[in-house]
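Below, a portion of the complex is reproduced, with chain positions unchanged.
Per-chain numbering from 1; labels A and B assigned in written order.
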Amino acid sequence: MNNQKVRKVVLAYSGGLDTSVILKWLQDKYNCEVVTFTADLGQDDDLALIREKASALGIKDKNIYTEDLTEEFVQDFVFPMFRANALYEGYYLLGTAIARPLIAKRQIEIAKLVGADAVAHGATGKGNDQVRFEFGYYSLNPKIKVISPWREWDLTSRNKLIEYAKVHNISVPQDKTGEPPYSIDSNLLHNSFEGKVLEDPGIESDYSMLQRITLPEQAQDNPEYVEITFAKGDPVSVDGTKLSPANLLRKLNEIGGRHGIGLVDIVENRYIGIKSRGVYETPGGTILFHAHRAIESITLEKAASHLKDEIMPKYAALIYNGYWWTHEREMLQALIDKSQESVNGIVRAKLYKGSVTIVSRKSDNSIYSQTLASFDDENYNQSDAEGFIRINSLRFRV
Amino acid sequence: MNNQKVRKVVLAYSGGLDTSVILKWLQDKYNCEVVTFTADLGQDDDLALIREKASALGIKDKNIYTEDLTEEFVQDFVFPMFRANALYEGYYLLGTAIARPLIAKRQIEIAKLVGADAVAHGATGKGNDQVRFEFGYYSLNPKIKVISPWREWDLTSRNKLIEYAKVHNISVPQDKTGEPPYSIDSNLLHNSFEGKVLEDPGIESDYSMLQRITLPEQAQDNPEYVEITFAKGDPVSVDGTKLSPANLLRKLNEIGGRHGIGLVDIVENRYIGIKSRGVYETPGGTILFHAHRAIESITLEKAASHLKDEIMPKYAALIYNGYWWTHEREMLQALIDKSQESVNGIVRAKLYKGSVTIVSRKSDNSIYSQTLASFDDENYNQSDAEGFIRINSLRFRV
């Protein structure tokens, strides 16, 4: 959005290198007041520390916003998405994609609150997140000015960025070996890793970057069981203990993490048409995904379940591509939510060195009929199947 | 097909209790000549023994057909299906469903060869297989007479069946504890188990019935790597050794089996509207499924890949429901096959106690661009994304 005048901007600030540089650059370039907004989505950052960083870079106290959004994140974003059994390209549980709409929403709200005329983010011009942020901004405020530094500035390589940081006394993180770190996104649903050695899809990673998952080989030798209770398609209890949405997901992360659950290593297709390799760790989400399918398997009719499966790729792509705040996502959500009314019950899963196996599902709303399933049911008239087959095979027989 | 006169019938004969009873019952009831056909699809049965059983039940030698169809099965049925990444209801790799069309086809061919006017199968009136067999029969010979004993006779419970067997000197198998065994289907792609304790979806199975998979807890402690080479979407080599389709799948079963790969325990929706619980072991198929997706991830464009994902549920349902020999399956196959022309390359997977992790994928046809994926690419003009976003967000901004 080059060449626009900006008075006050709300920056999505992570406290990391990139957004710290941006924070400085915005002041330099636009000569505007910068408000920082840092959302706690469960990424284990120390908000107080981030506040200090912003302060050290010259942001006034009243202009530093840090908020714990974990409950809203899980309840209004993660859970609705999990009702759909959403997977992007067969594997990705959309951990980053589902967080962006909330950050964008809160940024726009804060912009209104503080009278800012612009928002800014730290996503690069090659990724999905720029799209997700900006679609969110425009959906919620069509008139907002959007600053996307990576598409504007001349810090077009990591090296230039680091030079700029050094000049402005911004600390540059390194990994254990002195190299620049992976590109990481982290929230209560997942951690994602891109870059470095992962850029070659032919090279095996040692997964040493994982933060939540104990690798299967190092996980404990005893399997563990976990029981999840669902009400209207959402998980409400773990092992019989009712938990808030965020606490429930935290609990599942903890349990799943120690059994190596939820590691995914894929090459995916970004919205903008670039293929990229990502490593994801989603321990709790992986358990939840399978448990939800399992409770649906005894409470949803076939036709409802197949309809959900057919629209799922579209729903997942909408979220992946940043179209959360749209009419079409809401239309699909209405369809999905309508299906969840009797998705209630308890699923028991066994966790062991990287695997989740569903071992039982029970529900007061079960439409599974043991009598029908059984071999010896004298009520079901097997000869009905004759007519069923004869009618359905009419096309072959004429 | 009550009350029709039958002269000669070709029975799909497994050598087990049910089809042995049927063999006898067909002679009694229809007073017709019975031809038995037993296909070796990799189910580890002793065909010579089955031949003896048929003989003992009065079938003339020239009327006993036993054939090894494993190569045709894998090449013309399993591989085309795996090109589609077909999963029924999210988990089931369609191991039984994909075998039925071949058996039906061969039965119809033998019927023609021996001048039979009818075919018969041992599938019950509550399951999917009756449909799959009969759709196959009618598609390939609209005039064939079909005998489905389970829908015709009065042996309407297991007990009656066993009585009938005893009267006719047919041996009745029991499991180790003296109980009737699981309902099993077995071929080179999978073993499936239904019935008994599985009929209650709330009860955990001990999986002691598994035949190919060492349970993850008992699997070896060292992970193992396997490399699969694909050509035009089909696997052609394992660890650098070129193998025939059947041998390749055998090899993957062996490797996957010892690492506990491919156990699935689900409640599924049968075509005829009954929910039933099944346990499947598909070690080689599970490796193949993930490896195929992985090689596609670097060789297929996003749009082609998403199109495949969108039509997949329909394709899988067609196979599950017995519509292999149909115009619509061929139409979808044409679409799928068209996509596989450059799906070539090598995938490396790590197997460990139940998990398959893809660790690398390489291809001469790779369209993955390391330059594009990389953070530091000065060729890609990040500002292009500005226009992309502005146009795509026009809807939000007006």
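To be clear about the criterion, a contact is a pair of C-beta atoms (placed from the backbone, for glycine too) under 8 Å apart; a residue touches a chain by one contact, two chains touch by 3 or more.
Given the structure is predicted, the values throughout are model-derived calculations rather than measurements.
Trainee: For this file, with 2 copies placed, note down how many copies the whole complex has.
Mentor: 4
The rule we apply is simple: only the chains that are shown with their structure count from here on.
Trainee: In angstrom, rounded to a whole number, how far apart do the mean CA points of subunit A and subunit B lie?
Mentor: 34
Trainee: Looking at the complex, which residues from subunit A come into contact with subunit B?
Mentor: Touching subunit B: residues 1, 85, 89-91, 124-126, 130-131, 134-135, 138-139, 142, 148, 150-152, 156-159, 183, 195, 199-205, 216-217, 223, 260, 263, 265-269, 272-277, 293-294, 297-298, 302, 305-306, 309-310, 313-314, 317, 348, 350, 352-355, 357-362, 366-370, 372-378, 380, 382-386, 388-389, 392-393, 396-398 of subunit A.
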